[in-house]
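All protein chains of the complex are present and in place, except for one that has been dropped.
Note that the chains take the letters A, B and C in the order they are written out, and that residue 1 is the start of every chain.
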Amino acid sequence: MNSDLRFPIGAFAPPADPTRSRAAAITRLSRIPAALRLAIVDLSPAQLETPYRPGGWTLQQLVHHVADSHVNFYTRLKLALTEENPTIRPYEEQHWAELADNGTTPVTTSLAILDGIHERADRVLRALPDAAFARTYVHPASGQHTVDYLIHMYAWHGEHHTAHVTRLREREGW
Amino acid sequence: MNSDLRFPIGAFAPPADPTRSRAAAITRLSRIPAALRLAIVDLSPAQLETPYRPGGWTLQQLVHHVADSHVNFYTRLKLALTEENPTIRPYEEQHWAELADNGTTPVTTSLAILDGIHERADRVLRALPDAAFARTYVHPASGQHTVDYLIHMYAWHGEHHTAHVTRLREREGW
Amino acid sequence: MNSDLRFPIGAFAPPADPTRSRAAAITRLSRIPAALRLAIVDLSPAQLETPYRPGGWTLQQLVHHVADSHVNFYTRLKLALTEENPTIRPYEEQHWAELADNGTTPVTTSLAILDGIHERADRVLRALPDAAFARTYVHPASGQHTVDYLIHMYAWHGEHHTAHVTRLREREGW
Partner (left out) sequence: MNSDLRFPIGAFAPPADPTRSRAAAITRLSRIPAALRLAIVDLSPAQLETPYRPGGWTLQQLVHHVADSHVNFYTRLKLALTEENPTIRPYEEQHWAELADNGTTPVTTSLAILDGIHERADRVLRALPDAAFARTYVHPASGQHTVDYLIHMYAWHGEHHTAHVTRLREREGW
């Protein structure tokens, strides 16, 4: 049950044949900022301060986390495209989510960051030759991945957190 | 002469006593997105495609570079605040500046990214206890630095590139 | 057929009992900028230059029109709340849609205008006492209306144009 609340669309499953789902992954990625905005735009301040599950982040923290995470997606994408098999830099997402800006910044600020970061990433991705999607990078914990993996993973990540919002709304009748 | 065009406000000089200039550095940082916007907002598309110096980036590339660079400032700041003496991740700024998004994205998109990134960084910085400014991080090439150093360096960096724009305008009579 | 293309969700039907649908209308209004953004964000420049129906506005013109129209919604709402039964100012939407900005402005600019205008309108509406929704204004052509009418009409208007985009995408298989 708790697992369902944490993983409303399931855990990330790497694509079996990423070349076939690549175009869809690029489209899914580009829709994340607007989909997250649509999921939260009419919520009240009190609703934004509600945890998405017992013990979880508030919806406001969650929006700010998606911005933080997708800023890291943006840098990982560009590292993979500009260096040979680079090792990227992980970050402590829980600690980032507890820094002071998460409590005081309007969610609209992080939504605007997401709009801009994803617009630039999208313009890069749509201009890439096919071969570039096979470029690799290394995550120190999980190992070597391709750009194809990266875009599928973050498409899932954005949809995963958007579902945290929409499922809470269903449960609460909001 | 070329040195003047590249370094219109001089090279970065680390502050002698950063505790005394810290508040000013935080204010200078917060003003970078609006100052850069003010420097370029009335330029025409042809002017935005002009190199800031012979052989240098165009003004449009320069705006997109400032966004890229200050996204990296944002992640470095948060790494330094959430890990013990972390090693941060450099990036190849020249290669990033040549990716396809630099040629096709409206400058307003990168200005909006800068507004959002700096708003969040500013809210973190103004809530930090004094001791946190002595926290350290390691740049693989240049060694160990403090958060104080980081904020002075990026305040300089934003002003440095804004001066590229304003000095070109003076020379061109724009 | 052509009527279906022009009115994909039907013509506006004033609410029979607006006090019952008021809360829903406020929510529907607040979601318009994000829903329109979601409908167009992954389209290519060539797709944005496609008319939503034969002889109709392009998708880009349509986004700019929604911003123009909802700027007029914003002023009408505030006129109705700050004057007694004011006569509001119509505008020639077809002529506005042909001004030069419609051809050259990125759609992201009008989406950002919509985000801001609707956020401010939403904050006004959610703070209004019930009685204020019965306040009236006069449209020179169509006569006297209430604030309740206004918010239902523009909720329809935003959904109407968003459906122009989504129906074209269905027909084109985009």
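Please note the rule applied: a contact is a pair of C-beta atoms (placed from the backbone, for glycine too) under 8 Å apart; a residue touches a chain by one contact, two chains touch by 3 or more.
In this text, all values refer to a predicted model and were calculated from it rather than measured experimentally.
From the options A:Leu43, A:Val66, A:Ala112 or A:Leu125, the residue with contact to the chain not on display is A:Ala112.
Across C:Arg6, C:Arg89 or C:Arg171, the single residue that touches the chain missing here is C:Arg89.
Checked against the full complex, the one of C:Leu5, C:Leu48 or C:Val71 touching the unshown chain is C:Val71. Although one chain is not shown, part of subunit C still touches it, namely residues 64, 67-68, 71-72, 74-75, 78-79, 81-83, 88-89, 91-92, 95-96, 99-101, 104-105, 109-110, 112-113, 115-117, 119-121, 123-124, 126-128. Where subunit B meets the omitted chain, the residues involved are 27, 30-31, 33-35, 37-38, 41-42, 44, 108, 112, 115, 119, 122, 126.
In the full complex, subunit A touches the hidden chain at residues 106, 108-109, 112.
One rule holds in what follows: only the chains that are shown with their structure count from here on.
Contacts between chains leave no pair untouched here, as each chain touches all the others. With centres computed from Cα atoms alone, the innermost chain of the structure is A. One copy, subunit A, sits rotated relative to the other, subunit B; on C-alpha atoms the angle is 180 degrees to the nearest 5. Between the CA-based centres of subunit A and subunit C the separation comes to 30 Å, rounded to the whole angstrom. Subunit C has its Cα centroid 39 Å from the Cα centroid of subunit B. Among the residues of subunit C, those in touch with two or more other chains are 108, 112.
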